[in-house]
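All protein chains of the complex are present and in place, except for one that has been dropped.
As written, the chain order gives the labels A, B and C, with residue 1 at the start of each chain.
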């Protein structure tokens, strides 16, 4: 079927490519004409403006937005007046699920449909497929099924789940899922990213503990401020953490795509020297924590992983200064620099 | 080659089966004669006692222990006097890596070799292969290579790591790795389990947040002790968490064997009612935390996951009672039951 | 000066008593006539309804609300139409600071002033004084200074801060502080309670570790699921935790009112048997975490303390069941009950 794509960054462009490979036709638009031109060269129909874009789509239109969360609102302000009753807008980015609820209500007043679609897969999705978590009205989501089916990885990309009943229905084994009404898609994607934070931190901490298994070989200053390592004999290992990541890829309980990726990163750069140690966070992790707190569901691991990222960017510095100041007050401790 | 196996529980028996499928011959012993008999029926040579077991093995012997950590020591006390210089004992269980160091030193005094081999794979390893993390002297580990190669999953069980140099050597892509001298294998396996705790907790917390996305539909008591949910409209979702686990299996960043497994568990039991919520911990998680603290490497996510398990078994109850008592003292708060 | 008090629970009634002791006159109202009658007997002027209450106050009126956060809004709905331009409403409860901002704006449209006043001190405040954290317009707060000064503990209740400049101004050493515009008072009080959660948890965890210093004397089941304690000789102490709390009250770095209180609780009940171990949370802790996440300030200790409370009420049970289910899947582990 036909789909319009607004936003041709890494994710948007690859979604278009995967759809075209799957036999769909795509009309594409981006504020950057070069991005439009590139996809035109690959078979898409380019548009010079949002108005041009809308004009080239057959009704009822299906329009996918693949934009940074911060500019979805202003794009909709321009786009919505150009649309006709019965058209559908799909937000495939990382919008906050609460915005989905209010946007869907607003669009409904113009007879428009809204679908929120959390999209996971990163730069590898073109070949690997994207995992889709979808929120919206059932009939609207059903109508878009051919699109979702093509974008998703497909059932063959993993072994069947042994206990799944033979007569079980549903698209989850294809890699896409209608999670519920508007917002449900981005809610599940939001938590997915929270889980991702926790898994990444667990893997990273573990590999770091392995890296520092040589702690007994490293001299520590001995003074009133630093405790000596009591058992240096037990920390005399020089372990190749990249090879550890590689070996964990097969047969182990921690086998996962994230372990695959870190094995690759170590293969490319054994000391990871190009990474400064500053880890960004882009919204979903924070929102997951807010949801956990609102729900009253303890989420200590996910929250700790978020804070670890904030601390990697020294956002706890004032906290640390206060601790230092207290130590100075009660003990006359001057912190080492 | 020939291997002797002591301990024919789930793991030990399946290791034997996998080795025999791979063309090796096995001599087996267990305190439970029925376990011995079962493997005899599948082609193994059974032994009636440790002495009989040792007698049936060709020198230099290779003996694999697959026992609970708590009884390794006493088994060695009986076994070691029966062995001859040049024999090798492999501890494939979950021993503490520090015990490996002292045991290897002790065995060396009798001319014996010791190899510690962390073995991951659980009940699925027979078909899937086991991930092996190995510690010991290089020539001893090399000599056992045919055994490790057969037990491990093999290179075909995962996609190649793209950035791995074409001329890279090493067995990690086969699923087994010589990590370093004695203790290094169990050290890496210990941390592996710590990572496993963290990943499991991240997945579980996330699915729980999704399960409780209906918090706005549930009545909360409103009184001075309980804050009302400010935005009940934002928590009105009834999401099928089992289907969420299934959809995350393909194409998503959190794709992992643990997600595969929880999808299976939900397929078999949508409300997990048979699980009490008490989560055991079996040593490696605790030891990982001790190592992190000794090394001075922050491991907040792994540690938090450990504590979450302890709390699931109410081991923090006295702590909670003290908090309650303080609240009663300063605010006259009587905790609800 | 004259003050009207709405809400004569523990806190409201004691505020009235402390004000009357300090020479102020009070008009009082509560939905419960008995509470009104009791304070009339102590010298306050009682009111039979909100209308009667307003009628008995001289303009410009100063009215203090001491109510559960959940009913402040509806009380204001009734009260505001009865008031006159220039009157001031003080919310002394635990309202969310964001509500202060919107309420102040709403009241301003009727020519009314609004002051938010976080009040700490619990059941002991009558004699000890209450710590006040105040938000509102400067001239309005200044006009109420005699009220705040009387309620606050007073400068003599703690040693002077040595480094405080002799010419420093400000009321903080009296125990009350104008923190900023509307909401600032409850913001500071909110975080105060978050700090309180963290301090309580730290004290409680520590005393619990001391209580369990006898872990080496307690038998543990030894099986594949439970690691034995390696150094039982190091955990052979039976320490009286109540006496530890008492000794920490003098001269130690952890000396604090909370330690005073827990020493008292242990003196009254050495095993704290009347406390079930369920610890409530009443809003401020959750809001503190939301603020930390919004600000991007890591607050792992405060957040962990909040989650510890949620876990004390088994709100993480589904999370734990999921972990149990995964363990069952990969290892065939049946959790002990």
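Basically, a contact is a pair of C-beta atoms (placed from the backbone, for glycine too) under 8 Å apart; a residue touches a chain by one contact, two chains touch by 3 or more.
Only a predicted model underlies this, so the values are computations on that prediction, with no experimental measurement involved.
Novice: Considering the entire complex, write down the shown chains that touch the omitted one.
Specialist: Among the chains that are shown, those touched by the missing chain are A, B, C.
Novice: Any idea which of C:75, C:304 or C:328 touches the chain not displayed?
Specialist: Checking each option in C:75, C:304 or C:328, the one touching the absent chain turns out to be C:304.
Novice: Given the contact definition stated above, which residue among A:48, A:108, A:218 or A:325 touches the chain not shown here?
Specialist: A:325
Novice: In the whole complex, what residues of subunit B lie against the chain that is missing from view?
Specialist: Subunit B touches the missing chain through residues 253, 286, 289-290, 293-294, 296-300, 303-304, 306-307, 310-311, 315-316, 318-319, 330.
Novice: Mind pulling the subunit C residues that touch the left-out chain?
Specialist: On the subunit C side, contact with the omitted chain comes from 97-98, 101, 120-122, 125, 128-133, 152-155, 157-159, 161-165, 168, 170-177, 179-181, 183-184, 187-188, 191-199, 201-203, 205-210, 212-213, 215, 229-231, 233-240, 243-244, 246-260, 263-265, 267-268, 288, 291-292, 294-302, 304-305, 307-308.
Novice: Considering the entire assembly, which residues of subunit A contact the chain that has been omitted?
Specialist: Residues of subunit A in contact with the hidden chain: 9-10, 68-70, 96, 122-124, 200-201, 203-205, 207-208, 211-212, 222-228, 230, 257-258, 261-262, 264-266, 269, 272, 275-283, 286, 300, 304, 308-309, 311-312, 314, 316-333, 335-337.
Basically, only the chains that are shown with their structure count from here on.
Novice: If I average the C-alpha coordinates per chain and also across every protein chain shown, which chain's average lies closest to the global one?
Specialist: A
Novice: Have a look at where subunit B meets subunit C and say same if over half of the interface residue numbers show up on both copies, different if under half do.
Specialist: same
Novice: Using Cα averages as centroids, what's the distance between subunit A and subunit B in whole Å?
Specialist: It comes to 28 Å between the two C-alpha centres.
Novice: What whole-Å value do you get for the distance between subunit B and subunit C if each is reduced to the mean of its CA atoms?
Specialist: Taking the mean C-alpha position of each chain, the two centres sit 44 Å apart.
Novice: Enumerate the residues of subunit A that touch no fewer than two other chains.
Specialist: 253, 294, 296-300, 304, 307, in rising order.
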